[in-house]
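Shown here: the complex without one of its protein chains, the others still in place.
After this line comes chain A, so read on.
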Amino acid sequence: MATTHYIGQPTSRVDGRAKVTGQAKYAAEFNAPGLLHGVVVSSAIAKGKITHLDANEALQLEGVLQVFSHQNRPDLAWLDLSYKDMTAPGGSPFRPFYDEKILFNQQPVALVVAETFELARYAATLVRVQYESEEPTTSLEANLDDLYTPVSFKLGYQKPKSRGDFKAAFDQATTRIESEYYHGAEHHNPMEMHASTVFYEENGSLTIYDKTQGVLNSQHYVSMVFGLSKKNVRVLSPFVGGAFGSGLRPQYQLFMAVLAALELKRSVKVVLTRQQMFSFGHRPVTMQQVAIGATFDGKLEAIRHAAYSETSTFEDYVENIVNWSGMMYSCPNVEQEYKLVQLDMYTPLDMRSPGAATGVHALECAMDELAYKLNIDPLELRLRNYAEEEPSEEKPFSSKALRECYQQGAERFGWANRNPEPRSTKDGTALIGWGMATGMWDAMQMPTRATATLTSDGKLTVGSATADIGTGTYTIMTQIAAEMLGLPLENVTAQLGDSSLPLAFVEGGSATAASVGTAVTYVCEKIQKKLLKLAQAANNSPFAKAKLKDVTFSEGYLRLRSDATVAVSLTELMQQNSINTLEEKATALPKLLKQSKYARNTHSAVFVEVRVDEALGSILVTRVVSAIAAGRILNPKTARSQILGGVVWGISMALEEDTFMDHTYGRFMNHNLAEYHVAVNADIRDIDVIFVEEQDTIASPIGVKGVGEIGLVGVSAAVANAIFHATGKRVRDLPITLDKLL
């Protein structure tokens, strides 16, 4: 047997074969005879009420079973609390088909259920809806008079925290900058559209395939809203075609598919259209003001960061935008403000690196502006203000190898050769620019449970109700379990995306590897202990006095650490003792007391080269170096992919993504993938990823800090700063499209 050392190895995805052969099944891909198809009818107005909804024409078609709407919705849960999922912000969650009121454009107003998809789609065009329309309010910029301070509780939300006396320090500072930044709405747009397939079982229980980042969250929502016992609702999500936050909350297709299945006592599938993917949640439009005061030699004295953002009329969506300005640099006086405006739109929704993608962009662009004003190299300015401890909480970092990120990233990029003068480098008709930025994100560990079952043929199964949204959870669970028990990868099966598995939190916030990885480690330790006990039970056992730390598990054997030739095969051990299966459960709780004494974060330094056509203003990011400090990297292949994806998102955010609102109709106009631009292959050139070593058993016992978001944070700022270096033009509105450079 080959070596069974897997943690830290660039193992190829264990679900790779299923994904490249088309065998991996996503939520809309579970077919069965008699499965009904539901198509959603969306509201044509943003505000007002339905005065008339006539489904007769649709219902007359043979094969159309029912048209659901507020007119025939059965009685459902009454309390707001029943509709609150685990990640809901404060307020009253949207209830589909609740009444005739229209709260946002593209609000689902009817569900047509028919024998075939084609029929349901056609019948949906025959549902006649008349509205009494009111003028919608959808512009953040036009409604800044209505700003208010949110009191919302949302998991992970931190209120802004000021310190010192900003105004006095700013007034006294020798160098000052003040800038305003803006970015438009962005939509997640995972490639797989949101879908739910609900199988109505003979006993009335439901088996649901849902596109979600948390099967337990969907199960909780369905059981609460429809008054079902959790044991009669099983939610599965073995493969998720991307989510980036869109699957954190149960979306309305789940509600609709369940409603139809229960009412018709049939199995139903509901898939949203790409247009409808723009109807629930987005990264909110945000206006930001950043003011920085510094000494002549670049020491930060005062930072003010204010963010004004949007939410719906029914929930207070909040994210940590301004907080980063108090955490990233050493600075005695910081003032922060965060306010919202309620608009006639759906509640915004966490989208990859929520808050940080927005707030760190503004701060890091402002730092570049300050560097130019001070005539100090942008990297040098950051080093002069390096935060050795986390300044807003005044706590040490559990680990922070940001200095090494700066050094290694700059060296790989060749930053030292940079001529700071804007417009100083040309190549034919192209202006070349170099920019950099810092990134920061949280390192989190959530309470998680896992199971493990070892059978006497040497096969191990580990499970937890977590998700793999492309992040590689299946693979790291397999690697950890295989290494812990010294088994070949192919002998280990990881299970996830099933509400019948033990507790895991929604996959989000870059917390999954640390949380699930720790639970899998703990449960495998328990199996190790059981195996050692079995070995000790034999007559004259050489393991008699051994403790767990005195033995190893490798190549299928339990061995003495001091003498590897003293070994017993796991399969023999179990067979000799007539044991067919060993089963264990473990709970991994974060050590809150220990963790609370430290700030736990990931850090990054990103360096970007852009090429801007002087005449046309077209921009291409030609080179990126992203140096990441994120603790222990379980799998450099899949972790690198997370960072590559984050960088691509950062480039896409900087240069392309923008959902345009027509404020007359309160409607997103470019709600399709032809007009909502995301980065395509031709937009992306070389991306170099460096993982800087960090040892950190405080952030999580297995040393993992998470890589899902950090790759994105700061990238858009580095691109904007590089564009300034190339062109001498400071563009403070995202995306930076060529018209803004001409």
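The rule is short, and it goes like this: a residue touches a chain if its C-beta (ideal position, glycine included) is under 8 Å from a C-beta of that chain, and two chains touch if they have at least 3 such contacts; residues count from 1.
The criterion applied here is as follows: contacts and distances are computed from a predicted model.
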The hidden chain: which UniProt name fits, "Xanthine dehydrogenase YagT iron-sulfur-binding subunit", "RNA polymerase sigma factor", "Glycine cleavage system H protein" or "Glycerol-3-phosphate ABC transporter, permease protein UgpE"?
-> "Xanthine dehydrogenase YagT iron-sulfur-binding subunit"
Using the touch definition up top, pick the residue from A:Y157, A:W649, A:F668 or A:F724 that touches the left-out chain.
-> A:W649
Return the single residue from A:D85, A:E192, A:E390 or A:E694 that touches the missing chain.
-> A:E192
Which positions on chain A touch the chain that was left off?
-> 12-13, 15-26, 28-29, 31, 57, 60-63, 116-119, 122, 126, 189-193, 239-244, 271, 273-274, 469-472, 637-638, 640-642, 644-649, 652, 672-674, 678-684, 686-687
